[in-house]
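What follows is a single structure, and I will ask about it in a moment.
With one protein chain removed, the remaining protein chains of the complex are shown where they sit.
Now for chain A:
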Amino acid sequence: MTRLETAGGMIGRSVPRVEDAGLLTGRGRYIDDLPVRRDTAHLAVLRSPHGHAEIRAIDMTAARALPGVFAVLTGEDVARLTRSMTVGVKANVECWPIARDRVRYVGEPVALVVAENRYVAEDALDLIEVVYERLIAIVDPEKALAADAPVLHPSLGTNLINERSFRYGDPETAISTAAHRVSIRIAYPRNSCTPIETYGVIAEYDPGEDAYDVTANFQGPFSIHAVISRALNVPGNRMRLRTPPDSGGSFGIKQGVFPYVILAAVAARVAGRPVKWIEDRLEHLTASVSATNRVTTLEAAVAADGRITALSWDQLEDCGAHLRAPEPATLYRMHGNMTGAYAIENVAIRNRVVLTNKTPTGLNRGFGGPQVYFALERLVHKIADNLGLDRLAVIRRNLVPADAFPYRTATGGLLDSGDYQTAIDRACQEGGLEALRLRRDQARAEGRLYGIGYAAVVEPSVSNMGYITTVLTPDERAKAGPKNGAQSVATVAIDPLGSVTVKVASVPQGQGHRTVLAQVVAERLGLPLEAVRVNTELDTARDAWSIASGNYASRFAAAVAGAAALAADRIRDRLAAIAASQLNVTADRIDFRAGKLFDRDNPDNAISFGRVAAASHWAPGTLPDGTGQTIRETVFWTPEQLEAPTAADGINSSLCHGFIFDICGVEIDRATGQVRIDRYVTMHDCGRILHPGMVDGQVRGGFAQAVGAALYEEYAYGGDGSFLTGTLADYLIPTVMETPEPLILHHETPSPFTPLGAKGVGEGNCMSTPVCIANAVADALGVEDIRLPLSPSRVSEWLYGEERPPSKPQDSIPVATGASGERLLTGSGSAEVVATRESVWTMLLDPNTLKAIIPGAHEVRKVSDTHFRAEVTLGIGPVKGRYRADIRLSDMLAPEAVTLSGGTEGALGSGRGTGRVTLTETAIGTRIDYRYEAAIGGKVASVGGRLLDGAARVVIGQFFQALARHAGGGGPPSAAAGFTQRLSSLFRRRR
């Protein structure tokens, strides 16, 4: 394979990025910045407030009648114009981008509104009436497997959508004859790398040609283009997909925009005009895409010296409500490297994929790595502890030997290059492990909680497009035909003035591809950096692309930059031939430097690059015989090592395998349970480094996201399927204050399989850092069952046991999560009014009085003496919405006590609750005591969770203030008066 010489070259230098000037001055062109046709309308999506429910009716009359609304669509309207999205396993199940008869996760699209602007579109959403019949939601993947568990997809008959078992070597014998057997069970949570720019789509339909034209901040893989075209029922050439020049981060997440490409395309077709959709943050957190949560049991057979002779994996993967392409890829991306950095010959794997009432999963930085390595590296830690060995010694004992590369793993991966032993030695030495150990010993001697963790990880990059077919049985694969490879593509073009343009299908989201490609091609052609311009926008109707195109699996440096180098080489060879004929030397003597082509042995014999380069345009007849044009060269490159799965299920799932070794020192605050990262060392072997500044940027960025995943971030669900982290104040992304600076080290062993020797680097810390921090926390606390995120409350539980309820009753009981998993609010209070018990009692049962005193009530109707219906508008935290309440009275003891029970339902959420009101005569009138208990779900639980308890108290307080006012004033405020009374007396004075 061709390799670049580095001397005097452009590659390997941290040149300033060509992207930056525009981005720093506000001239970036992200999807929401692009010009659109003047008649473009805006799309808004009505989403399910329930985790699991049947849709009984949808009334769109009022929404359709709203001025400015062009179209309202339901799932059935979408289904009439589309087909179910392709599902990646053999299963009798459909996968629609919008709910039809049933909703299966909070945030699932239920209806679409197209209107003149986003404001009006959202107004119309509020006017759509949906009648749901709630079903029991299932959020726990293990409970989803129970025989009596509610089934999400009746056609499937089970929630277990796929199961496969694999066997490599002889794991049974290795395990049964092992000196030791050590196992660990892991429940890895859901999270997401959440780009700061959300999804965006601009879609148009041409009825004359039955063709769609869509721009979306999609990131690839473009295999998804086939899924979109099939779903829209058009050939691929009638589904033009373009990407904007800039994208505000993705980290895998923007692969998941594709269902919205389908929805926006159909909406544009029905509305008869272009449609634009920009996702909001609540939509993004609730329903864009999530990494998978996974329950793993991993067992190792271990020799007395700590050598691992077999691994047995049992992985239960939770892909949420639908198996969306390319899932269950998260489970199979690591298949070739399930033995990590270790030489382990016997492996058994059972993979099960389960569906639950949560957001469908998809790509997320690290893709499958965090889940696998959390189990593997926690287990290695535990093996050392159980056998009484040094943890680092157990890691070293099992490493793939440095002279074994390329090394074929038990499961079929081909580890391209590495020297793990040297990388670890250097990390320990240059990372100051000895000093760190002393620091730990000293901290412990002072009674502080300090721990050190390690993680050794193989970081796969450049995915084999065939790895996902490992989920099929060998027979199914034989029928479907082999899938393999990973086409990357680059075009180098020269215009009539001799300047160079590079075009790739890499779809960057901030990684600086344009800069690196300019470096690579400028070096090849002996040009200054600024002489090469790079375009990374992708247009499937005009550009060279294939299914592997896009920005994922850390494929840029290894594959795309390599393809660009190959394309530049082809042009370079032809330019050399042309120059040779003009300079009267042989082509092998032509060198390229400083914008000139010259005779290496006589540098004065030179000709300008521009003149040679332009010859193909202006004087093609003068080119030497047999020299092709130099106008444009497109190279598709797919590595031969990426073969289809073998009949024995061996799969080289990735082309390159970088190596990471991390060391982490943490201190845990005994009082608060807070985990503080005291020191972090991360050693990387990503092959040859093309741009050191960008490589370190990738490492730091991945590390920061991994710190978030380890300590703060979780897509949390209530047991009823309600989504609890719908704002960035609930889903906690680390700020600068929570992000320590890691020491980054590099040990380069170039990949023999890639044109430039580079490997991927962007995802590694997302795989290594969560488990490294967990290992350090385990070391500090001596706790085995470490669960993420390591929030202070969770750590405190390990320190002090579960929090007990307070021994004496409190005024307000804090928000608790009920047995059902819903947000449970409880509270009590009292108010005193100057009125007799009888008159208060009458007021409480009179709809007109209730309308006047219920905060935000528009209407209160008495259905019977014990049954009321009300329409109210309530604002809780950031969300204000209209609710329908249905209230029944029971246990009535006139005029002393009554129990109110019922439910509310609105676009923003739902609630159920009971309250007991008692009236007592006092010296000045009547004291009203109340206690309530309410459970709340839906959007209001997602965004207002932190505020609900306070908001409920305020609203209920307002109710009694209004009652007091209505009753005609109270007694003089006394020193003992409660807060509510003082407030109500204030109101009275102001009147």
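By our rule, a residue touches a chain if its C-beta (ideal position, glycine included) is under 8 Å from a C-beta of that chain, and two chains touch if they have at least 3 such contacts; residues count from 1.
The definition used in the following text is that contacts and distances are computed from a predicted model.
Missing from the rendering is one chain, named in UniProt as "2-furoyl-CoA dehydrogenase 2Fe-2S iron sulfur subunit" (options: "Regulator of SigK", "2-furoyl-CoA dehydrogenase 2Fe-2S iron sulfur subunit", "Bacillithiol biosynthesis deacetylase BshB2" or "ABC transporter permease"). One of A:28, A:406 or A:432 touches the chain omitted from the figure, and that residue is A:28. When you scan A:694, A:745 or A:860 for touch with the missing chain, the hit is A:694.
When the whole complex is considered, the residue among A:147, A:196 or A:923 that touches the unshown chain is A:196.
Interface note: of A:66, A:728 or A:947, the residue touching the hidden chain in the full complex is A:728. Residues of chain A that touch the chain left out of view are 14, 16-17, 19-21, 23-30, 32-33, 119, 193-198, 246-249, 251, 280-281, 509-512, 693-694, 696-697, 700-701, 703-705, 727-729, 733, 735-737, 739, 741, 878, 943.
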